[in-house]
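Okay, handing you the structure first.
So, chain A:
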Amino acid sequence: MQYKSQAVAMPYFIAAIGLFVGQIIFGLIMGLQYVVGDFLFPEIPFNVARMVHTNLLIVWLLFGFMGAAYYLVPEETETELYSPKLALILFWVFLVAGALTVLGYLFVPYATLAQATGNDLLATMGREFLEQPLPTKLGIVVVALAFLFNISMTMLKGRKTAISMVLLLGLWGLAIFFLFSFYNPHNLVKDKFYWWFVVHLWVEGVWELILAALLAFVLIKVTGVDREVIEKWLYVIITLALVTGIIGTGHHYYWIGAPEYWQWWGSIFSALEPIPFFAMTVFAFNMVNRRRREHPNKAAVLWALGTGVMAFLGAGVWGFLHTLAPVNFYTHGTQITAAHGHMAFYGAYVMVVITIISYAMPLLRGRAANSEKAQVLEMWSFWLMTIAMVFITLFLTAAGILQVWLQRVSDTPMSFMTAQDQVALFYWMREWAGVVFFIGLLTYLASFFVKGEAKAVAS
Partner candidate 1 sequence: MHGSAARATLLWLVLVAATLLTWAVGERGSAGPHVAALLAVVSCVKGGMVILDFMVLRHAPPMWRALTLGWLVLTWALIGLAYWNGMPT
Partner candidate 2 sequence: MSGIFSKAMARNIFYGGTVFFFLLFLALVYDTERELPTRDNRQNLSAEVIAGKKIWETRNCIGCHSLLGEGAYFAPELGNVYPRRGPEFIKAWMQSQPTGAPGRRQMPNFHLSDEELDNLVAFLKYSSEINTANWPPNIEG
């Protein structure tokens, strides 16, 4: 750690990991409800568990992104953070708001929550991933703006690198596109159409800028390859990502009432979306192969390479599998979508946040890298979680293919629930893979507490 103010990243990282654990616990509950339908009913109905599962994911990734920015920006700009105090205040505001929201989901009926939080003034709730009550949504905007103010002011007074510019652009985009969550027209088609301005333009747009910037930062640090080389490839990769991803939004507009030309525009451009992810994988491996130093933090290097591969598999390959309109006609809204969603989020965003945590946390704790023992444990957790996720994806894909076949393609289509019963075996296997994932996550937690000979900070 070169700048004192980078230390504010630590609580963000800790909160991120804590909420990650919560997310997985609710994921396991939902997975079990898929096969034991009345599990925890009526205490935690599926929709509540799902809301907690997905909202925790978003919130902990945001914690991760913010922590990453607080760690990265001072080092890139070569100056202290504009206001570490503001960063700490925002941390508590965001954490308390997030916790209150989740408690509200769990202990107040959703309709009551909506009424109590002013949903009648401006109805924004009850849409997938945007279930947050109005005060929470406003809180997210306030926190995001104050955060961006802090980061932007830091950038203004310091060195402007490509990595920090791209990161900042991604973070600003994140805040700006979130504003569409306040637009909820009565017209369902328009509601859905602009809803994707938040969801798609986040995960297949501006978040990719954040992802690429974080990955580039860690690669510079652990490989010692020239900044110049890494930064120009960063630009090329994010160019490809946005060129394909922006029009690629069209792959969500096939069947929601939008004009039918989106089937062409969406298919063509989203078919090209794997290219930037492939480029990212090649890039990551290339840089590590050309490394000029052996960084003592082997675990961080592993996470960085894993991000490239898993993002390509999850977002690239599994996205491509069902992105073409004639295929999507049958797979839209089935377990295929769930399979893609799980691996893409894990491979791209979960892993990049863990990459930066893995790299930065030892430094924040005053050492270049964790002890050999701790790193071995962390690498075990990498393989456990990653392989478990591969199997979760494979089982969901199998379930999805069978579901599509029985319910959509067949001449005598089964009803939804009948088809679900047929694929129950795959749901069971997915749940077991989920348990392995959870074990991997616990292993990851444990790796923070393993003592041993720590590597001193490189002089």
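The candidates came about this way: all candidates are chains of the complex that A comes from, given by their letters.
The definition used in the following text is that a residue touches a chain if its C-beta (ideal position, glycine included) is under 8 Å from a C-beta of that chain, and two chains touch if they have at least 3 such contacts; residues count from 1.
This one's a predicted model, so the numbers in the text were calculated from it and none came from an experiment.
Peer 1: Sticking to the defined contact criterion, which numbered candidate from 1 or 2 is in contact with chain A in this complex?
Peer 2: 2
Peer 1: Over in the complex, which chain A residues touch candidate 2? Could you list them?
Peer 2: These residues of chain A touch candidate 2: 30, 33-34, 36-38, 41-42, 45-48, 50-51, 110-111, 114-115, 119, 123, 125-128, 131, 162, 184, 186-190, 192-193, 228, 231-233, 235-236, 238-239, 242-243, 246-247, 249-250, 253-263, 265, 329-330, 332-335, 337-338, 407-409, 413-417, 419-420.
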